[in-house]
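To start, the structure under review is shown below, and the notes come after it.
The complex is shown incomplete by one protein chain, all other protein chains being positioned as in the whole.
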Amino acid sequence: MSSELTLKKGHELRALLDGGEVSSVEVARAFLDRIDEIDSKINAFLTVTADLALEQAEAADKRIREGRVKPLTGIPVGLKDLLVTKGVRTTCASRILENFIPPYDGTVVAKLREAGAVFPGKLNMDEFAMGSSNENSAFGPVKNPWDLERVPGGSSGGSAASVAACEVPLALGSDTGGSIREPASFCGIVGVKPTYGRVSRYGLIAFASSLDQIGPMTRDVKDAALVLDAICGHDPKDSTSIMKEATDFAGALSGDIKGVRIGVPKEYFVEGLDPEIERAVKDAIAKLEELGAEVKEVSLPHTEYAVAVYYLLATAEASSNLARFDSVRYTTRVDGSDLIDTYKKTRAAGFGEEVKRRIMLGTYALSAGYYDAYYRRAQRVRTLIARDFAEAFKEVDVICSPTVASVAFKHGEKTSDPLEMYLSDIFTIPLNLAGLPGLSLPCGFSGEGMPIGLQMMAGPFREEVLLKTAYAFEEATDFSRVPGL
Amino acid sequence: MKISKEEVEHVASLARLEFSPAEIETFASQLSSILEYVEKLGELDLAGVEPTAHVHEIVNAFRDDVVTPGLTNEEALMNAPYPEDGCYRVAKVIEGE
Partner (left out) sequence: MKWELVVGLEVHAQLLTDTKIFCGCSTSFGAPPNTHVCPVCLGLPGALPVLNRKVVDFAIKVGLATNCTVARMSRFARKNYFYPDLPKGYQISQFELPILEHGYLGVLDDGGAPKDIGITRIHMEEDAGKLVHPETPGADYSHVDLNRACVPLLEIVSEPDIRSTGEALQYVKKLREILVYLGVCDGNMNEGSMRIDANISVRPEGQEEFGTRAEIKNVNSFKSLEQAIIYEQNRQIDLIEDGGKVVQETRLFDADRGITLGMRSKEEAHDYRYFPDPDLLPLVIEDEWVEAARDTLPELPDAKRSRFRSQYSLPDHDADLLCQSIDMADFFEEIVTLHDDPKAASNWIMGYVLRDMSKDELHSVKDAPITPSHIAGMLDLIKAGVISSKIAKDVFDAMWATGKEAKVIVEEKGLTQISDTSEIEGIVDEVLAANPDEVAGYRGGKTKLMGFFVGQVMKASRGKANPGLVNQLLKSKLEG
């Protein structure tokens, strides 16, 4: 029973729990066993909190007996290790936070606790969410469950791999330039990046504050909708979170997409796109048309500038966001000859190479004499990119594209050239710059058996049409599979 | 845009980072190629284009002036590398004469 339980999706577990067929404790044990059994192969977990999970599972069983059930009560949710958890080590996959035990819960974590979810542990990632391959973790890379030689994508690589490998049914990731969608694509799962402001960032350790957004990573669209319903909503502790009515994304998954207007951006089907991916994505679009959607070409003319804009804005914000890691209050400390030397030695030893590279780039972009040429110009081009989407979404409801131009690559393949690594995010970055919702879901496999992701994007706060379209596609196809580990 | 070793050193100092000479070399070349790449933004005519600081046009988020519970001293210091007398101990800051 226990190994079968881990094959269940979140909503399937819900039915089993509600029907009294299994207990939350049994569910928690099954997934903890699975972690125990296979995590040494994929390194998705940085911290396993078995005691906490079992304690929460017992409380969940009590709630179920008392009839106080919420959709996620008793269901394990893995947390990317940049979500602040009271009393549970939160490292951001960085040496500098190696021993950091937060004295508070972030809003999303508090919401999940309150909903009776179970936390089996904290998930590996690229250090401070900076990376596209999860090779930048201070605690070792994550392996792709489909092929251990390959990367799971990043920065939410631990979240994607843990869900794909059935170590958890549900996980949370965060997406700044594609950090949910790219690993979801590489690992063959569903990952949703909500509209900026939809989900509170309070308690999300910031990489780039104007771009970061927490989102679900799950085995299917229905689970993604369930998790999104549980975590979104206005938070008075996050000034940038947006006042919206309560959502019921899960309830809106009708399967009917007749009349949904699908846009295909010509700038996303250019040289460099893996032909296998192009074919899979085009087939997927044809499938959506077959299901009743209307398809037309759209243009997002400033796409080619997105990576440049992103690497200026995100690194500038990061250089400031990471200034607080200074050896005084909660980081590790390496003592130097004086205070400034202590700062420098602590930060030099505490941060990994990619993090330092981005801090350097961002510091440079903001420094005297360069602000207008870099930061402000990037903000202005950001306006153009947002306008591209606004224009396109006058014509269509959902834009479909590949999530990434390639399938998961091999470990070490791109680490020597940071710019090449940055460019691999070209299809996911524009959406963050425009603050819009998007998702990635499986739409095929390469000849080598690696998953291919289809990206769907929508206008602001239109997660409903996004999830509905994805759900219809998922129902009509069979790409949601489990790797044989 | 070529960035010199001296500039890299200056930026490192601003960012309170420390590098070996070899690392400085590497950064100078990597940052130069990234900055060369972002030069492409210079191609665009941005006349009349306002910068975007926030994607949504929302303004004014406030809280009321009401005291809410914070952290205890123990919680505040629980991760401190050098707690002492309820404070964070740091090397002396040199100021003045």
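Note that the chains are named A and B in the order they appear, and that numbering of residues resets to 1 at the start of each chain.
Rule of thumb we're sticking to: a residue touches a chain if its C-beta (ideal position, glycine included) is under 8 Å from a C-beta of that chain, and two chains touch if they have at least 3 such contacts.
This structure is a prediction, so every number in the text was calculated from the model and none was measured.
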Full-complex contact with the absent chain, from A:115, A:366, A:407 or A:450: A:366
Option touching the unshown chain, where A:11, A:95, A:201 or A:380 are the choices: A:201
Per the touch definition above, residue among A:38, A:291 or A:323 touching the missing chain: A:323
Contact partner of the left-out chain, one of A:5, A:27 or A:97: A:97
Positions on subunit A where the hidden chain makes contact: 82-84, 90, 92, 97, 100, 102-104, 106, 201-206, 208-210, 236-240, 316-317, 319-320, 322-326, 328-330, 339-340, 343, 363, 366-368, 371, 375
Residues belonging to subunit B that touch the chain removed from view: 10, 13-14, 16, 53-54, 58-73, 76-77, 84-97
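One rule holds in what follows: only the chains that are shown with their structure count from here on.
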Subunit A-subunit B separation of Cα centroids, rounded to whole Å: 24
Interfacial residue positions of subunit B with respect to subunit A in the complex: 3, 7-8, 11-12, 14-19, 27, 30-31, 33-35, 37-38, 40-42, 44, 46, 49-56, 58, 61, 63, 71, 75-76, 78-82, 88, 90-94
Interface residues, subunit A side, partner subunit B - complex: 99-101, 103-104, 196-197, 210, 236, 239-240, 242, 302, 304-305, 307-309, 311-312, 319, 323, 326-333, 335-336, 338-340, 342-345, 347-348, 351, 356-357, 359-361, 363-364, 367, 374, 376-384, 386, 418-419, 422, 433-435, 460
